[in-house]
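Moving on, here comes subunit A:
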Amino acid sequence: MDKLSENQAAYYPGCALLTIDRAYNNSSKLVSKKMGVELVEIPDYNCCGIGEMKSKGAASMYMPLRNMMLAKNRLGSKNLVMACSVCYHEFRRSIARVRENKNELETVNAIFKEAGEFGEEYIPDGEARHILEFLYNEKGVDEVKRNTVKPLTGLKVAPYYGCLYSRPSMYTFTDKKPQMDNSERPRFMHDFLEAIGAETVFYGNEVQCCGGRNLIQDEETSFTLCSQTISKAKKAGADVIALICPKCAGALDVNQPKIVEKFGKDSELPIVYLTQLMALAFGFSKKEAEFGDMISDPLKALKEKGF
Partner candidate 1 sequence: MALKKQEQRPVAEKGEHIIARHLIEDDSIKEEKNLVIDGVDVSGRWNTFILSRVDSEFDRSFFREVKDTVVGSRINRCWQCGMCTASCTVTPLYRRFNPRAFIYMMQLGNLKELKKYIDVAWRCVGCYKCSQRCPKQVNPAEMMEALGLVIKKYFPEEVQSKLKVDEDVKKIYDDMILGHGRLDLAKLHTSAMQKTGRTKELLGKIERDAIFKMAKDGRAFSILRLGKPHNWNSSKEAMGNYLKNLNTIENSEA
Partner candidate 2 sequence: MAENILVVGGGPAGLNAATMLSELGVNVALVERDSFIGGNPKKFKYKFLFPDMQPADNVIGELIKKTESGGNIKVYYSSEVSDFKENGKKFDATIKSAEGSETKTFDSVIVATGFEHFDPARDAKYSYQLFDDVIDIKDLERMMGENNFVRPSNGQPPKNVAFILCVGSRDRHVGNQYCSRVCCTVSVKQAIELREHFPDCEVYIFYMDIRTYGFFEDLYWQAMEEHDVQIVKGRIAEITSGPDNTVVCKGEDTLLRGPFEIPFDMVVLASGMEGGSQSPEISKKLGIELDEHGFLKPENITLSPFKSNKAGIFLAGACTGPKAISDSITEGAAAAMNAYTYAVKNR
């Protein structure tokens, strides 16, 4: 395969974005392209492990790192961009660990060697980058402003970062590298939303957990946490909640009918991806941004607000 050009970036879609979370995938690509960078999917990607592999030692690091190898090997890119916060976390965790721990790097490389897929050793010189951080640092807020043709004036948005985009800083280095977002009080989504003309609301649950990890075994916990987040955002006057993680969408959006059934109308609020709102502001249609994919019906809310 051809190596990437200057205006391209290696992109890891992950399992959710290629299937259920098409909306996030498509809008991320649209927005990136508009901002001057084409996201090129790595071929043959594999699952990051979504946190379910953690107790399996170095195998949990092999999973994401195989994708880093693919990016380098097939697309000639040290870095890899991804939109899912869970994948992002798994990648950063693995990279941080093998950088810090030579033994673990050797173990991972032994697995690579046995698998025999790549003729070279893995060297942890590349970074996994979350789409939000990537666009923020590589293109900047001004680029967002420049591309905004239909500002979302009057739309009140509750930015929801969730857990793993900024936590823990021992993996994300969000607190050590000044160009990274803050772990406890992230700002990048706020800045982007304000750049596209929307108004952000403060509601206190920006970095709370959606409980998505145990959604299957323990939806009770997830429903309770999501209900808290949604109702707080609603109380703060938000029209929609903006996400940057498909797992959060699974909890807040897909399950919203069940949450409403259990906790009532206070827990009902349209859920969208940040990139969907950006795509809309950049002049793409609601269809192109796949707003219709969301269960919580943001189309109605957008229409009411005149978008």
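As a selection rule, all candidates are chains of the complex that A comes from, given by their letters.
One rule holds for everything that comes next: a residue touches a chain if its C-beta (ideal position, glycine included) is under 8 Å from a C-beta of that chain, and two chains touch if they have at least 3 such contacts; residues count from 1.
No experiment lies behind these values; they were computed from the predicted model shown.
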Touching partner of subunit A in this complex, picked from 1 or 2:
1
Which stretch or stretches of subunit A touch candidate 1 in the complex?
15-16, 18-20, 22, 43-47, 49-63, 66, 89, 97, 104, 107, 110-112, 114-117, 163-164, 167-170, 183-184, 208-209, 211-214, 216-218, 221-222, 224-225, 254, 257-258, 261, 292-293, 295
